[in-house]
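All protein chains of the complex are present and in place, except for one that has been dropped.
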Amino acid sequence: MTGSQAPGLRAGTYLRLLGIFYRNSLLNEMEYRLKFWANVGLSLFWLVWAALSVRVYFRFTGTIAGWAYHEVLVVMGLFFTVNGIHQALIAPNLARMTEYVQKGTLDYLLTKPVDSQFLVSLRHIGVHNWADPLLGLGLVGYGLARGGTAPDAGAVGLFAVLLAAATVLLYGVSLLLQTLTIWSVSSRGMDDVIEGLLETGRFPVSFYGGAVQGLLTAVVPVAFMTTFPAEALLGRAGWPVAVLAVTVSATIFLAASVFWRFALRSYTGAGS
Amino acid sequence: MTVEVDGLVKHYRVQRREPGFGASLRGLFARRYHTVPAVDGVSFRIDAGEIVGFLGPNGAGKTTTLKCLAGLLHPTAGRARVLGFTPHERERAFLRQFTLVMGQRNQLLWDLPAMETFLVNQAIYGVPEPQFRAALDELVALLELEPLLDKQVRQLSLGERMRCELAASLLHQPRVLFLDEPTLGLDVTAQATIRDFVRTYSARQGATVLLTSHYMADVTALASRILVIDGGTMRYDGDLRALVERHAPYRLLRLTLDCQVQPADMAAVGDLESADGLAVTLRVPRAATKERAALALSSLPVADVAIEDPSVEDIIRQVFTQR
Partner (left out) sequence: MTTRAVPRVYPALLRAAWGSAVAYRGQVVLWLLTSLFPLIMMAVWLSVVEEAGTAGGFDGPDFVSYYVAAAVTNHFTVAWVSWQWDEDIRTGGLSVKLLKPLDPFHHHAIEQLGKKLLIGAVLLPAVAAAAAVVSSIRYPVGPGTAAVAAVAVVAGFGLNLVMASAFSMLSFWSTQVHNLYQLWWGVGFFLSGWVAPLELFPPTLRRVAVLLPFRSSLGFPVEIVTGRLDGRAIAAGFAVTGAWSAGFLFVYRVLWRRGLRRYEAVGA
């Protein structure tokens, strides 16, 4: 077998690998059914709980930073969606990074003729969590219905683009942080940070005001994950936002890939 | 030439840890490092189809050298080439043609039967189905994997796991095998199984093997040529038999006597190596083995005699102490 292959064939190989990986993740779970339903129950509980706890704020005011209760619910629904995507696709890989480094599994991964970034970042899925994004979208729908707003096709299209960009963005940010694990940081702590950052996406960024709002838009792009897609559905955002979102997520994705390669150079002791 | 290594150097930067409360707090902000030379100018060549044993005490630089050859470490200086590739560039074409097995590490999926790992590796290496089946059948037969295939990896014994590990690493029929302590922790039978397998496999596939092991028996059984490394530098490179002759220009005469003999009476035969009751071991010059044996039979009350080479362990130990 030679190293030169048609690019099309490459992509096919990666898709096949994903299929095998996901099947393995599923086979791995002996108590799949029980855990899946336990998780759905837990997620529903959190969802309702979160929606109710927001009401405490609205005991004292009708709108917060220009957002009504039902609009905040749309943002919160997106928070659960994005968080669910994180739990289902990203966190299970992040959680294993420390083990890869400590047990030397990373050495094995590096001797494989497949892109190492692919192997460390997409190898596992959280099989019980796949319903979480759907539950989140359910809350989004409830928020919209409660406000009596029906987004038109344009708004939905815009939303789809923004959500896709948000997923890529989340992947990029997570990979950036996951990569730090190579320099002896525990990935358990790293996961806490990512969850903490995501946690700020529970509310519209304008809730935080001033410097923090700027920070969450420009530095830690949480605004692109929940606030902007919600604004698209509520008819508050236009195509420029989508262009910006796609640009930002593509940039972060590339930066993360470059950073991963840089980290590997350090891991293998290039230049030291 | 399958493996070429010229003046390979690998230095590690290690953090200096200082004891004490204040120092630990200072370490949060400023850390001090020092350099450890793990491999310090090593050169050797390996031809296609050779099985070479790599010997040395812990921390000698064996694993570091192996990792450089597998592309996991970037050499600090010097040059390594495997199959014409520079390993640390990790070109796909190179990665497809070798395999690395580390005795104390595990690439098998822990909670699933080993077959699942085999299928993952089939996809990763892009092995076409007929080729995969053929390779798998051969490995299953050689390693006697049939009864293990549908068991969870976590339920396998260490030896069984190692056999599966080897199979997983060889499904893509690599031309070069780097085996780092493949028999570590295994019992004697399991060690022998692995050893026989490596010999058969290399002969059948014409594969080149570089093997490190703590167990001298692995090396003496498999490799005709050995590399001895210590403190990051090469101590010996050559034929196993030549090593024995060079460093042990003597053989051992093991005698079982009928009655006690004074040591002075045996001096003419050889130097006394050890004595345990009536069992006596004498050291005789290699070239004069026959004459001395005859002398022993004629001058001493011998019930039984055996002629042996000193163990390779002893010889290697001698190599290490001659710094």
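So that you can tell them apart, the chains are marked A and B in the order they are listed, and the count of residues begins at 1 in each.
Following the convention adopted for this analysis, contacts are C-beta pairs under 8 Å (C-beta built on N, C-alpha and C of every residue); 3 or more make two chains touch, one makes a residue touch a chain.
Source: prediction; values computed, not measured.
Enquirer: Can you tell me which of A:T200, A:T217, A:S249 or A:T268 touches the chain that was removed from the display?
Expert: Looking across A:T200, A:T217, A:S249 or A:T268, the contact with the absent chain belongs to A:T200.
Enquirer: Of the residues listed, A:Y32, A:Y57, A:W239 or A:F262, which one is in contact with the missing chain?
Expert: Checking the options A:Y32, A:Y57, A:W239 or A:F262, the one contacting the hidden chain is A:Y57.
Enquirer: Going by the contact rule already stated, which one of A:G154, A:G189 or A:G238 would touch the omitted chain in the full complex?
Expert: A:G189
Enquirer: Among A:L15, A:L34, A:L134 or A:A160, single out the residue that touches the unshown chain.
Expert: Within the whole complex, the residue contacting the unshown chain is A:L34.
Enquirer: For subunit A, which positions touch the chain that isn't shown here?
Expert: Contact residues on subunit A toward the absent chain are 31, 34-35, 38-39, 42, 45-46, 49, 53, 56-57, 59-61, 63-65, 180, 183-186, 189-190, 192-193, 196, 199-200, 202-203, 206-209, 212.
To be clear about the criterion, only the chains that are shown with their structure count from here on.
Enquirer: Can you check how far apart subunit A and subunit B are, centre to centre, with Cα atoms defining each centre and the answer in Å?
Expert: About 46 Å separates the centre of subunit A from that of subunit B.
Enquirer: In the complex, go through subunit A and note every residue touching subunit B.
Expert: Per the touch definition, subunit A meets subunit B at residues 1-5, 13, 16-17, 20-21, 24, 27-28, 103-105, 107-108, 110-114, 265, 268-272.
Enquirer: Quick one: in the complex, what on subunit B touches subunit A?
Expert: That would be residues 10-13, 67, 70-74, 76, 88, 90-96, 98-100, 102, 105-107, 109, 111-112, 116, 119-120, 123-127, 172 of subunit B.
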